[in-house]
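Removed from the display is one protein chain of the complex; every other protein chain stays in position.
Chain lettering (A, B and C) follows the sequence in which the chains are written, and residue indices restart at 1 in each chain.
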Amino acid sequence: MHAVVTAVGPDNRGLADPIIHHLTSAGANLHEIQMYDRDQEHLFAMLVRAEWEDDADSATLRADLDRIGSERGLSVRTWVPGERTPPRLAICTTYRPEPATAVLRAVRDGRLKAEVSCVIGNRPTCRGVAEEFGVPFFDIGDDRGAPDNERLVDLLDEHAVDYVLLARYMRVLPAAVCWKYAGGRILNLHHGLLPPFPGFRPYEDAHARHMLTYGATVHFIVPELDAGEQIVHQATFTVPPGTPLKEIKRRGETEHEPAVLTEGVRRVLDGEVALRFHRVVPVT
Amino acid sequence: MHAVVTAVGPDNRGLADPIIHHLTSAGANLHEIQMYDRDQEHLFAMLVRAEWEDDADSATLRADLDRIGSERGLSVRTWVPGERTPPRLAICTTYRPEPATAVLRAVRDGRLKAEVSCVIGNRPTCRGVAEEFGVPFFDIGDDRGAPDNERLVDLLDEHAVDYVLLARYMRVLPAAVCWKYAGGRILNLHHGLLPPFPGFRPYEDAHARHMLTYGATVHFIVPELDAGEQIVHQATFTVPPGTPLKEIKRRGETEHEPAVLTEGVRRVLDGEVALRFHRVVPVT
Amino acid sequence: MHAVVTAVGPDNRGLADPIIHHLTSAGANLHEIQMYDRDQEHLFAMLVRAEWEDDADSATLRADLDRIGSERGLSVRTWVPGERTPPRLAICTTYRPEPATAVLRAVRDGRLKAEVSCVIGNRPTCRGVAEEFGVPFFDIGDDRGAPDNERLVDLLDEHAVDYVLLARYMRVLPAAVCWKYAGGRILNLHHGLLPPFPGFRPYEDAHARHMLTYGATVHFIVPELDAGEQIVHQATFTVPPGTPLKEIKRRGETEHEPAVLTEGVRRVLDGEVALRFHRVVPVT
Partner (left out) sequence: MHAVVTAVGPDNRGLADPIIHHLTSAGANLHEIQMYDRDQEHLFAMLVRAEWEDDADSATLRADLDRIGSERGLSVRTWVPGERTPPRLAICTTYRPEPATAVLRAVRDGRLKAEVSCVIGNRPTCRGVAEEFGVPFFDIGDDRGAPDNERLVDLLDEHAVDYVLLARYMRVLPAAVCWKYAGGRILNLHHGLLPPFPGFRPYEDAHARHMLTYGATVHFIVPELDAGEQIVHQATFTVPPGTPLKEIKRRGETEHEPAVLTEGVRRVLDGEVALRFHRVVPVT
């Protein structure tokens, strides 16, 4: 059995030990430990990736670790990849419906071996898309689109989500959320080539630099890292000189980005790649 | 008639006037004048793009301007696009034969409407390729590959070349050479995406930044400018995570770059784009 | 005599010839000609830098060229550096008063050999500063700060301004305005190091990249160029790790930027540097 345990809490006093100790006592080999600390934000996080040579009892493990978490005031999660078949997806959206639609279609058509548990928006725009595919939609945004991030995590937990897809979700996930679902569970679609074109306006930036190729990138999110080593898939399309930005964006947003997201998700679901030590590695 | 006149000399005392004066006296409308000066290198250059409403006599014009050049100690060239049909190409090479081969094939097969006048190398490597297509090859490099740039210009002049293709030619053309053939006559194949990946090792640089797309760019060369606005064509190919650099380079060098160069040259030969005011503009 | 002639108009049909012809007929050596064209914006611009070996009559020259301009529908300006002593400055502002104040003080104290003709704002914020120094203030902004650029040029013309200082003026000057005052007459204070930190938020961008040095740059403005070769002065200050962004900005905005602007302007006024062929060159 392979398990990813994440723990998030307000400080790092005596927090790593009980979890690590419990895992080793329970016969686990520890393959990876990462810690993260932002004193000023009172955020402490740990990820442990552990493996058992024989099958272990995931329900007992999860119950034990949850108990440790509640005793220590930590938010603890135990993820066992492959425990649920098919894996369960949450799709986060803002305005653009095309990437979410592409994933929902690919799941319906069997091209993506997964189940979409829910669509979550900080804007209500994609409600209709979700309903068209019979998937519940949750609006976590206030009047100005500011998301309720605690509600977001509650929804992911309630729906027993394996992977979170940020499908042109235009808000930054707080580090605390990322660490709760750390270990290669959050995939982001960036509408530009990374690393050269980060930021909120990659089409505009590439156009200002006179590029004739426009890209999109699917990557795992790891707080503070620049996405280079976390890239799962990226591709571009080419336009002739003089193509108006409006036409470039239309093609990118309605055709290119949805295809790139779908292929990136497929690579993860089909087990071709995984996140290890903050890097995407091919699985052989 | 449309003519591009270039003049290159050691200083700028009284040099612009006679050429400009002659052109306006000869009934030309001056569409574009650009000057360039590097005092420290004793290099002065001027480009004038002129148009006549009626047909003008290009031979007389060229003779007159050559005479002014020789009186003033200037290297003057008068290029009349379309004067020679089909247009004549020179291909500059170093080691890699694939891009040159792709252009020679496309010319032979009629996909590029041009004639290859000569292949020029600073290394003898591509001699065989040129001979295979019955095109003369000239080696302008010394033992260490340092090119004789005066010989390069002489060859271009002798062969009445319209366009110069730098097909993985790994030396920097001096500004004096670029200005002698200014006005959208020198096309370079860069083996990376511009502007994000300039330099001599774009595959290595993109790989170090963990890109999954690798590009090539065809652009006009204008000294001191960064190629952004001079891009004629660019495209990428995509690899899965973990693809070895060696495999990426093999694919890029043997398949991708040749195709990108051929398409870039085609756009210029077919008159889809032109260089105006140091920028590529679509021709409608 | 040394003169810079600029001409701006809606197209380039037959416009360069009369001006160039007049200058050569009037005994000028043409040192530099640059043209700029944006068809889509109906903007054509030309700069000619000319020199006469003997003293020439600037008033007659200006009158003749103005007449050509009005016949041809061109906006023509003839600038003779050194004609007015001391040279006359316009300072453009938005909100921050410190850089303008620093220049006004340096002029008052004789550290800058110039006269401030006017302060111009797209916001009224710096009116008090101007009045404190007895300099007229003009507000060219509408309710949202959008500047009336024709009024801006009229003010510069009426006040016979030699140099325009953009002193944390937060609007982009249209290319037409830049070309009307081309030839090294518009100096911009950028509140970050160029080229690494362009954009509107250079403090934030440098802080996000964990820099411990924060810079400011004074450069001539040439449309479409990235300011690298046009840099007149730049400097940085250093902070210890952990310094809050707020403290960095305070120090940069109230102490560092004003000093950098003043030194940049001094270099130009004292004739240490000049803009030639779009590049800053030291004057020996």
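The rule we apply is simple: a contact is a pair of C-beta atoms (placed from the backbone, for glycine too) under 8 Å apart; a residue touches a chain by one contact, two chains touch by 3 or more.
What you are looking at is a predicted structure, and each value in this text was computed from that prediction instead of being measured.
Enquirer: Among the chains in view, which touch the chain not shown?
Expert: So, taking every chain into account, the missing one touches A, C.
Enquirer: Identify the residue among C:Ser58, C:Asn149, C:Thr236 or C:Thr254 that touches the chain left out of the display.
Expert: Touching the chain that is not displayed is residue C:Thr236.
Enquirer: What residues on chain C make contact with the chain left out of this view?
Expert: 193, 195-197, 209-213, 215, 217, 228-229, 231-236, 238, 240-242, 267, 272-273, 280-282
Enquirer: On chain A, where is the contact patch with the chain that was removed from view?
Expert: That gives, for chain A, the contact residues 12-14, 16-17, 20-21, 24, 29-37, 39, 46, 224, 226, 229, 276-277, 281.
Keep in mind that, in the parts below, only the chains that are shown with their structure count from here on.
Enquirer: In terms of CA centroid distance, which chain is the most far removed from chain C?
Expert: Of all chains, A has its centre farthest from that of chain C.
Enquirer: Mind pulling the residue numbers of chain B that touch at least two other chains?
Expert: In chain B, the residues touching two or more other chains are 229, 281.
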